[in-house]
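Mind looking over this structure? Questions follow.
In this view, the complex is presented without one of its protein chains, the others remaining in place.
Chain lettering (A and B) follows the sequence in which the chains are written, and residue indices restart at 1 in each chain.
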Amino acid sequence: MLGRLVLARILDLALVLFGVSVIVFLMIRMIPGDAVAIMLGANAEVTPEAMAELRGRLGLDRPLVEQYLVWAGSALQGDLGSSVWTGRPVADEILLHLWPTLELTVLSLAIGAGLAVPVGCLMAQLRGRGADVAMRVGAIAGLTIPSFWLGIVMILLLAKLAPGFASLGYVPFSTDPIGNLQRMVLPTIALALPILANLSRLVRTAMLDALGQDYIRTARAKGAPERLVVYRHALRNALIPFVTSVGILTGYLLGGAIVVEQVFAIPGLGRLILGAIAERNYPLVQATILVVTLGFVLVNFMVDLLYGLIDPRVRG
Amino acid sequence: MGLKKLRTTMLAGGMSVLATGAVAQTLELATDLSPAGLDPHIATAFATHQVTTGLLYEGLTGVDQDLSIVPVLAESWSVSPDGLTYTFKLREGVTFHDGSAMDAEDVVASIERVQSQDIASPLASRVSAVESATAVDPRTVELKLKEPSAPLLSSLTSIAIVPSEAKADKEALQKAPVGTGPFRFQEWQPNGYLLLAGNEDYWQEGVPKVDALKFNFVPESATRQVGLVNGQYQMLPHLDAATALQLQGQPGVKLEETLDLAYILVGMNASKPPFDDPKVREAVNYAINRDDIVQAALFGAGVPAGPLSPALKQWALDVSEYPCYEHDPAKARALLEEAGVQMPVKVTMNVLPRQDIRDVAQVVQAQLNDAGFAVELNNQEQGQFVQDWRNSNFDMFASLNAGSVDPDEYFYRAFRTDGSTNVFKYSNPELDALLDKGRSTQDQAARKEIYDQVQRTLACSGPAAHIAYSRLATATRDEVQGYDILATRSLGTLADTSVGR
Partner (left out) sequence: MKTLRQHPLLAFALAFVALQVFVAVGAEWIAPYGPLEQDIVARLKGPSAAHPLGTDQLGRDVLSRILHGYRTSLAACVVAVALALLAGGTIGLLAAYRRGWFERVSMRLMDVLFAFPVMLLAIGIIAVLGPHTTSAAVAIAVVYTPIFARLLRGPALVICESEYVTGARAVGASDTRILFRHVLPNLASVILVQTSLLLSTAILVEASLSFLGLGTQPPTPSLGLMLSEGRNFLLLSPWSAVFAGFAILFLSFGFNLLGDTLRDTLDPRLRGQE
């Protein structure tokens, strides 16, 4: 039964991915502005022949359907094409930009989610008092603070308070672990705050629901220590909405990362996409949006499956 | 983690207490633009020019601080009396970064590469006057011209000499450039950084002085500024006026300034109403208050612009010679009435997406609207702006254009009928005749007279209202020494730059 469910989901997945690929393909081709003109620069002189030549090289002179089939066909074989300007395989470019974004999102998610559990529990325990309202308002403020603004304000403050602290750019963890972490602190805070705010509210609600339920009351009546009751029973209950949110939060993180990378000069996927759009690097834009969306879809797919495992009701 | 790594980390953090001679000196620069490719004949946009010209590559000739032509890879040259043959003697002992010697064959190949249809170089028109290039011997190159071309030596400054093997290859240099410059390509992390290492075999002794240059690509202006102030970056090259103003007086930061060769302009489409009428174009000039624009948008850091930059001392006329540079909205209205156009004159102005240009456009809009126009701003994204510009799909535009060292280079392609960047669709037979004459005249005094007339013709009723030349500034940390800013926006002087303690 579980097998059939997985199969159905995989079919859905394939359909969605096909739709995504068509949309990405068409979107890029509707963009105004000409790849050729951009590369040659505003002051350059461009002959019609030169433009025709490059257009031919990019395959832009062929019919739309043919362009799509060629592109999708080679993408399925793992060939995402090559960057127009550097000639580098697109897959390499994406891989190069993938790690900073991945590190940033995973760190933010881990820290945001990790802190959400204790904070959420605390909020649940403080329920009904003034502190509860304050924390709730605080959580919403954390959720709605523009991360790019927070990033800029933090950079400014840090420059004033700790002028020697290298907080900008990116160095790989493998070459300089301390430098890497040092540069990750501020962007991670900027991205993790809304996650913390979001998840801690979920934990709070789930805890409160759980605390009100019969089995917890029973456990309490049996004399189990308060702390144990709360953690063992309620947290398991809280897990379901928690896991579901992770899927949605991944989408948020990818979006947030685009802006935060811009502020902190991190060479991640967000920079890659914005740069590629600006220079009309068709193959690169297509492939990056496709790969990122694929990653996002897969995360949600896994969340779906995991959800099925945690909550038996879904299976039936 | 080794000691050396630790030390580098601490240095990067701005704590220079541990400084010893053994640590490799890297000059950290931060710029917003990541180059699209590193082939100097293919990718000619500013982001590439900045990291290639004078650093990775060199031409036969170059431009010094006074904007005069100086020998670089050519040691000397001679011109035949009819102006049709140029003979260059090449410098001895110059090698490419791959170790091979640079000789006459490479020079010939480079010029032919720029000319070739296959490479489709945007620089092709700069050597269009060259009929043939011949290697007479390994150290002598002879160029035969179709017609005399006064700006040839200046044009050659932008033709980088590359190894002859690259002649038909469109991709290799884009990724892994090979030149003769003081720095060699080491590593490129697109959107991250570009690392250039000092060239130990450089033909000039004792140069370069630093071991490496690292161009960090940082899109946010605020981030770059903070990075410089806290010592993570040591140089922010070629800043706009507003940024320079903010860095002025920050502890540990100094500014190098020069007058820019690039000019801010408002272009007009001369092929359709209302700007097909010279009177309307003249009205624009009267309506604009250039001093106010310099004050408002450039924070006072600049000068009102005539068609040529005052940095070109031997060519430029003073703006007081142009009557229409007197701010006079009433006169502008009178001209519009004479032209018989319906007031307010409704036009759209495309705006290049740069903060300084956007500010200029907002001030120009306010000024024009005070003088009988109704200007709507169209703030575009870079790609769209360039495309509309190229296709002459605009009423007006506000932009920043790179200048040239020789007047012919700018005027001929921008204003001659069917000139390659004459996006204004401007056509004036008298001006065409002058430009043709200027090109073939060798005598400096005679040329000067011709271009004086060109400037006067263009200033008031030309299709471009030249607005301002801004002060160009490079901000560095105090410990950076020996750097001189060049109006051409080349970073060539980084070869002589050192990082002291």
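Throughout what follows, contacts are C-beta pairs under 8 Å (C-beta built on N, C-alpha and C of every residue); 3 or more make two chains touch, one makes a residue touch a chain.
Because the structure is a prediction, the values reported are computed rather than measured.
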Response to the item:
Out of B:Q246, B:S271, B:S420 or B:Q453, only one touches the absent chain, namely B:Q246
Worksheet, complete the sentence: Only one of A:I23, A:V106, A:A162 or A:M302 touches the unshown chain, namely A:I23
Discussion item. Which candidate, B:Q65, B:T134, B:Q355 or B:Q444, sits in contact with the chain we can't see?
Written reply: B:Q355
Fill in: Option from A:I145, A:V185 or A:L235 whose C-beta touches the chain left out
A:I145
Fill in: Chain not shown, touching residues in chain A
12, 15-17, 19-20, 23-24, 27-28, 30-32, 133, 136-137, 140-141, 143-146, 148-149, 152-153, 156, 198, 202, 205-206, 209, 241, 244-245, 248, 250-252, 254-256, 258-259, 262, 273-274, 277, 289, 292-293, 296-297, 300
Response to the item:
Residue positions on chain B contacting the omitted chain are 220-222, 225-226, 229, 242-243, 245-247, 250, 292, 295-297, 353, 355, 358-359, 361-363, 365-366, 377, 379-381, 384
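Assume only the chains that are shown with their structure count from here on.
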Worksheet entry | chain A and chain B: spacing of chain centres that average the CA atoms, whole Å | 39
Discussion item. Per the contact definition, I'd like the list of chain B residues that touch chain A in the complex.
Written reply: 1, 5, 8-9, 12-15, 30, 34, 36-37, 42-46, 48, 117, 120, 122-125, 171, 174-175, 189-193, 216-220, 222-223, 226-227, 229-232, 381-384, 386-387, 389-390, 399, 401-402, 413, 420-421
Worksheet entry | chain A residues within the chain B interface of the complex | 31-34, 37-47, 49-50, 53-54, 85-88, 93, 96-97, 152, 155-156, 158-159, 163-170, 176-179, 262-265, 267, 271-272, 274-275, 278-280
